[in-house]
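Every protein chain but one is kept in place in this view of the complex.
Showing chain A:
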Amino acid sequence: MLEVVLNDRLGKKVRVKCNEDDTIGDLKKLVAAQTGTKAEKIRIQKWYTIYKDHITLADYEIHDGMGLELYYN
């Protein structure tokens, strides 16, 4: 179980608890539940790497407390 921080640099900073074997798509759903935007509209990036929906957090080596960038489609 880990906690990820997503920041969109415009005022939305959200901490989400998730499992290592959750996919990015699941993470987007959790973020959508917390922020109120639709899950399809969310884009999660790290610098210029756009994270794909079907890959798990463990495979992207996302650890506890890591910060990700939140963008919108």
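In this section, a contact is a pair of C-beta atoms (placed from the backbone, for glycine too) under 8 Å apart; a residue touches a chain by one contact, two chains touch by 3 or more; residues count from 1.
Following the convention adopted for this analysis, contacts and distances are computed from a predicted model.
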Undisplayed chain, where the name is taken from the UniProt record, one of "Serine/threonine-protein kinase 19 isoform X2", "Short-chain specific acyl-CoA dehydrogenase, mitochondrial", "Proteasome subunit alpha type" or "Pre-mRNA-splicing factor 38": "Pre-mRNA-splicing factor 38"
Need a quick check: the contact residues on chain A for the chain that isn't drawn. 1, 17-20, 22, 26, 29-30, 33-34, 38, 40-41, 50, 52-53, 72-73
